[in-house]
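The other protein chains are all here in position, but one chain of the complex has been omitted.
Here is chain A:
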């Protein structure tokens, strides 16, 4: 029997080494491939859609390589985990780089944190939102299994997701504004934080993803 395959979509934006090696670390019997090849992605059992850097460059590469078509097909068929800018790319539109149209898999916007950004007590907050913040789970989901409510995950981003449909929200995080830090619909799960950099809790999330049927 062939190994279970996870494709990490590589559209040339930044280093995917850490996502791939974290998946290899938790999935002893999993074959991790880092690729932009549509055939290989569509043949995989599950797909990770990462992203790093500026959204304009990411979207340009996604369109140039035809990754938009692949993502649309994956989104309709198999378990997919989008991470950070990968999550942002799934939204309708981003305010970054003077406004960029995204893939529109999830209705909603990616907004700038704003400058100045302040917390409840009027204290100035730094942007990017960088470091370990609490992920507040807002619905039960197989990917949260074994992860305590309000566990801390590593974030680094200057723009945040706001989903139009509250039923999509799987977790929130607070940083001056209410960040929709995880979204879920059917077989698609998306997180703003970096599970591959979030130590034990992050590895747990990735290991849950590798077991996830893509339902519930």
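As a convention for this text, contacts are C-beta pairs under 8 Å (C-beta built on N, C-alpha and C of every residue); 3 or more make two chains touch, one makes a residue touch a chain; residues count from 1.
Criterion: contacts and distances are computed from a predicted model.
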Can you pick, from "Biotin carboxyl carrier protein of acetyl-CoA carboxylase", "succinate dehydrogenase", "Imidazole glycerol phosphate synthase subunit HisF" or "Spermidine/putrescine import ATP-binding protein PotA", the UniProt protein name of the chain not displayed? "Imidazole glycerol phosphate synthase subunit HisF"
Which residue from A:66, A:131, A:146 or A:216 sits in contact with the chain not drawn here? A:131
In the full complex, chain A touches the hidden chain through residues 14-15, 17-18, 21-22, 24-25, 52-54, 115, 119, 125-134, 150, 152, 154-158, 174-175, 196-199, 202-203
